[in-house]
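Right after this comes chain A.
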Amino acid sequence: MNHLLSFSSSLQGYLAVGAILFALGIFCVLTRKNAIGILLGIELILNAAGINFVAFSKFRTGLIDGQIVALFIMLIAAAEAAVALAVILRFYRLKQTIDADEASILRN
Partner candidate 1 sequence: MAQQALLIALFPLIAFVIQSLIGKKLPRHGDFISVLAILGSLVVATPIFMKLITEGHVFDSFQVTWMSLRGAEAGRLNSAVTIVIGVLINNLTAIMLLMVTLCAFLIHLFSVGYMHGEERYHLFFAYISLFSAAMLGLVLSDNLLTFFICWELMGLCSYLLIGFYYKKPSAINASIKAFMTTRVGDTLFFMGIAGLYYIYGTSNFMSIYKAIELGTGHGVTILGYPALAFIGFMVLMGTIGKSAQFPLHVWLPDAMEGPTPVSALIHAATMVAAGVFLLIRMFPLLEAAHVVLPVVAYVGAITAFLAALIAIVQVDIKKVLAYSTISQLGYMVMGVGVGAFSAGFMHLITHACFKACLFLCSGSVIHSVHTQDMREMGGLKSKMPITFATMFIATLAISGVPGFSGFVSKDRILGGALAYSMEHQGHYLIPFLGFATAGITAFYMFRMIYMTFFGHARDEHKHHHAHEQPFTMTIPLMVLAALSFAIVFAGPTGIESIDHVMPVKWFDHALEGVQVEMGIAEHLSPEAEAVHHKAHGLALIISLAVAGLGIFLSSITYLKHLLSAEKFKRMAGPLYNLVWNKYFFDEFYLGIFIKKGLLNFNQMLATFDDKVVDRIFVDGWRDIAMVTKNVIGKFDDLVVDRLMVDGTADVMSGGGWVLRQFQTGKVQQYLVLTVMVIIVALFFANLGLK
Partner candidate 2 sequence: MFPILSVMTYIPLLGMIIILALPRNNPNLVRWVAVGVTAIPLALGVYLYLSFDRSTASMQFVEQFDWIKPFNIQYYMGIDGLSIPMVLLTVLLTFLCVIASWGIETGVKGYYAMFLFLETGMMGVFCALDFFLFFVFWEIMLLPMYFLIGIWGGKEKVYAAIKFFLYTLFGSVLMLLVMVGMYYYSEPHTFNLLQLAQGHMFVGKTVVLFGHQLPVDKLFWIGLFIGFAIKVPVWPFHTWLPWAHVEAPTAVSVILAGVLLKMGTYGILRMNYPILPEATLWAAEFMMVLGIINILYGAFCAMAQKDLKKLVAYSSVSHMGYVMVGMASFTTAGVNGAVLQMFNHGTSTAMLFLLVGVIYDRAHHRWIVKPDGSKGFGGIAAVVPVYTGIMAIALFASLGLPGLSGFISEALVFLGAFSNPRFQTYVVIGSLGILLGAAYLLWMFMRVFLGPLNEEYKDLKDMNFREVFTLMPLCALVIVLGVYPMPVLNLMGSTIEKLLTLFS
């Protein structure tokens, strides 16, 4: 348990969570049929990156620049989400569905 505790508060702990989030995010992006689901996956990956930055900021550099990057990631994620949802809403309006696979008129 102690071991686990020390791990969790170490760099490795943060990186591990980040890595798991990253992998899950990739998985989510690849498997979700729902367009919004894909967006969820992307958010997971971005969070993974954010965790990394914050972790490195503390454990590697001791400076706040990592945190600032993480902040910008959040902002950009928000902007992206806004645009993404607008696009997806358009998509619904035109196709009456949210299935990502339905977006395949343009092919080959």
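By our rule, a residue touches a chain if its C-beta (ideal position, glycine included) is under 8 Å from a C-beta of that chain, and two chains touch if they have at least 3 such contacts; residues count from 1.
Per the selection procedure, all candidates are chains of the complex that A comes from, given by their letters.
Given the structure is predicted, the values throughout are model-derived calculations rather than measurements.
Candidate 1 is the one, among 1 or 2, that touches chain A in this complex. Interface residues of chain A, counted against candidate 1 in their complex, comprise 26, 29-32, 38, 100-101, 103-108.
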